[in-house]
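One protein chain is absent from this view; the other protein chains keep their places.
The chains carry the letters A and B, assigned in the order they are written, with residues numbered from 1 in each.
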Amino acid sequence: MPMLIRWTGQNAVAAEDPFTAVADETDVPRGDVIVSLQRFQTEGQRLIAEGRKVGVRIEPSEAVEDIAADLPNIAVVALAFPKFLQGQAYSSARILRERYRYQGEVRAVGDVLREQAGFMARCGVNAFEAADGSTPREWGHVIGRFRHVYQRAADGRAPAFEERAS
Amino acid sequence: MKALTGSRLADGEAVFLSDGGWVDRFARAQLFADDDAALAAEAHAKTQITVVVDPYLIDVIEVEGGWAPLSYRERVRAMGPTNKLDHGKQAEGGEEFEVLSHAHGAARSKGRVELIKRK
Partner (left out) sequence: MYRYDAIDKEILADRVAEFREQCQRRLAGELTEDQFKRLRLMNGLYLQLHAYMLRIAIPYGGLTSGQLRRLAHIARTYDRGYGHFTTRTNLQLHWIKLKDAPDILAELAEVGMHAIQTSGNDIRNITADPLAGINADEADDPRVWVEVLRQWSTFHPEFSFLPRKFKIAVTASPADRAATKIYDIGLRLHRNAAGELGFEMLVGGGLGRTPYLGPTIRQHLPVRHLLSYMQAILRVYNRHGRRDNIWKARIKVLVASLGAEAFAREVEAEWESTDKAAIDLPDTELARIRSAFIAPAFEKLPATSATFDAAKADPAFARFARHNVRPHKVPGYAIVDVSLKKPGETPGDCSSDQMDLIADVAERWSLDEIRVAYEQNLILPHVKLDDVPAVWKALDGAELATPNIGLVSDIIACPGLDYCSLANARAIPIAQAIATRFADPVLAEKVGKLDIKISGCINACGHHHVGAIGILGVDKKGEEFYQVSLGGSGEADASLGQILGPALPAGKVAEAVDQLVDVYLRERQDGERFLDTFRRTGMTPFKEAVYADAH
C-alpha cells in the first residue's frame, strides 16, 4: 500500500488516505473514492449526491479542462504518472491551480519518485503516493532543496527577480 | 561465440565479464560458446547495478592471433578512439590491439540491437 505524503507548503507529513481508487470494472465501495475521468463523467454526480468525497483520476492524455466546471465538488484530482518521465501532469497541475484556482487536493499517482518531488510541488501537487518507499522527511528535503527559484509557478514562491527587486 | 560487456558505473570505462569479475581488456574477456550460459551471465550482470551499467552480449569471431568483437563499434570500445591513438585502452600498447585491428566489418551485435530496442 503506497504511503500518502502530504505537502503542507512548509512540511511533508505522512497522511492517512481515506480514498479508495476504484477501477472502471469494479463496483464502487462505500466511502470516499477516486474514479477515472470517464466514470466521473457518467456516475460522478450520483456519487457526490451520495455524500461521499469524490476524486477524479486524470491520465496524461486527458484534459483537466473537462472537469473544470465540476471542480468545486471534486475533493481530489489524481494526476497519473505511468512513467515518471511522462510530464503532462505537470501542466495539468498548474492549470488546475493557476487557471481554475482549484483548492482541493492535487495528488500525484503512479511512478512517483522523490527526485521529482520539487518539480511536482512547484506545479501545485500537494499529495504524493510515493512509489519508491521514501519517507516524508526525504520528500521534504527534496522539495526544500533550492533556496531560490527563477520563474513563477503554482506554489506561490517569489521568483528570483522579485527577490532582487525587494 | 559471445562475450559480455558493459560500462563500469564509476568511470564509464568499457568492461568485460571475466569469470565472475569485470576486466577492462577485451583480451581477458570470458568467451561463451553456450548461449544459455551467456544469457545467465547477462541476467546476473543486470543485478549488479552498483558495478556495471547496461550489460549486453556481443558476438565475437576468431581472427588472426585471437578473438575480436564482430562489430566495428565494439572494436572501437575495446581499443579506443581512432583519432587519438594515445587515448583509451590502446595507449597501453600490446599484442591484443594488433589482433583487434585486424578484424573487419560486420553488422552491429544482436545484443546491442536488442538493448536499443528495449530502450
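Note that a residue touches a chain if its C-beta (ideal position, glycine included) is under 8 Å from a C-beta of that chain, and two chains touch if they have at least 3 such contacts.
Since the structure is predicted, the reported quantities are computational estimates derived from the model, not experimental observations.
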item: Interface with the unshown chain - residue positions in chain B; value: 7, 9-14, 49-50, 53-54, 70-73, 76-77, 80-84, 87-88, 105-108
item: Hidden partner chain, residues of chain A it touches; value: 60, 63, 84-88, 90-92, 94, 98-99, 113, 115-116, 118-120, 122-123, 145-153, 160-161, 163-165
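Basically, only the chains that are shown with their structure count from here on.
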item: Distance between chain centroids, defined by C-alpha means - chain A, chain B (Å); value: 45
